[in-house]
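I have a structure here, written as structure tokens, and I will follow up with some questions on it.
Just one protein chain is left out here, and the rest sit where they should.
And then subunit A:
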Amino acid sequence: MTQMNTEEPGVSAAVELRAVRKTFGEVSAVDGVDLEIGDGEFFAMLGPSGSGKTTVLRMIAGFETPTSGSIRLGGREVTKLPPFERDVNTVFQDYALFPHMNVLANVEYGLKVKKVPKAERRERALEALASVRLEGFETRRPGQLSGGQRQRVALARALVNRPKVLLLDEPLGALDLKLREEMQVELKAIQREVGITFLFVTHDQEEALTMADRVAVFNAGRIEQVGTPADVYEQPATAFVAGFVGTSNLIEGEAAQSILGRPGVYSVRPEKLRVDTDLDAELPEDEHSATGTVAEVVYAGAATRFVVDLDAGGRLVALQQNLQSSSMDVLKLREARVRLAWRREHEFAIAGPT
């Protein structure tokens, strides 16, 4: 699947951004983004709303032109090209299906524009609809479909053109939880099948971690960290990443000094913490611990969340699987004295607050 660069020697990335900036009037939406996305990669741009991730996507699609910097697709310079001259296709957040055309006409649209002969067009469109499991829906109008079906049509309409890169803007944002989880699995399967580079934007950290091979975490128009889901989750590079991807759980200042014996800012994920009710139980060599008072107990079916105010200062959240305990038992722990323990390898130093 590797694309050879025709302009420069060596293998080129599917998408390559260099020092891309975008300002709208006085407002700086994207403030110097460098990014390289490999061929066939499932890549997520994760961040809160207003962090610039959607603007980056729109610049790659060609709907916006960068104020400065350059964008290359498969080694080809496209920074100033209009959308219809780029080998990418987009699945829009609101799906943007043409309401006056039926499903088949929607899917065929891109091929028709490219003057693909009618028979081939029909064949490829039906194939694309089959790949998103929408056989038999050809003559329906978008208005007659459910949200999940519309989403699949949008996907088929983009994939049928066999783009180098597929861009997805909050693809699952409008679906309800159950359907979203189904589509996460399905999107991933479709991506593996077609082997196209998928680049998707989301504000949902779980979605990014579940689907992506690599994640770029955006904040205030910049990228805070790029890495595999395990990288950004278990070794967040900044306090922002620690907080945005999961619960932040920071140990800092005096607390760090007294609990860990060294200054700085550290992060431990909630599920790595063990809640001991016996404060004097023996502690394994390789563990750190901190005592505190349970401020809140939240029973959530499969797990229970403990919010603990540490004696040394600060507050940590611990997530415990409900292996044996019933809800009544865990709720009794409110205001109880507990000890939180974790293995040293699970605490990570973080660069100072951004």
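In this text, contacts are C-beta pairs under 8 Å (C-beta built on N, C-alpha and C of every residue); 3 or more make two chains touch, one makes a residue touch a chain; residues count from 1.
Everything that follows uses one rule, which is that contacts and distances are computed from a predicted model.
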item	value
UniProt protein name of the chain not shown, from "Electron transfer flavoprotein subunit alpha", "Cell division protein FtsL", "Ion-translocating oxidoreductase complex subunit B" or "ABC transporter permease"	"ABC transporter permease"
Chain not shown: contacting residue from A:62, A:292 or A:314	A:62
Candidate in contact with the missing chain, chosen from A:110, A:246, A:270 or A:314	A:110
Of A:80, A:100 or A:192, the one touching the omitted chain in the full complex	A:100
In subunit A, positions touching the absent partner	61-63, 82-84, 88-90, 92-94, 96-100, 109-110, 113-114, 157-158, 161
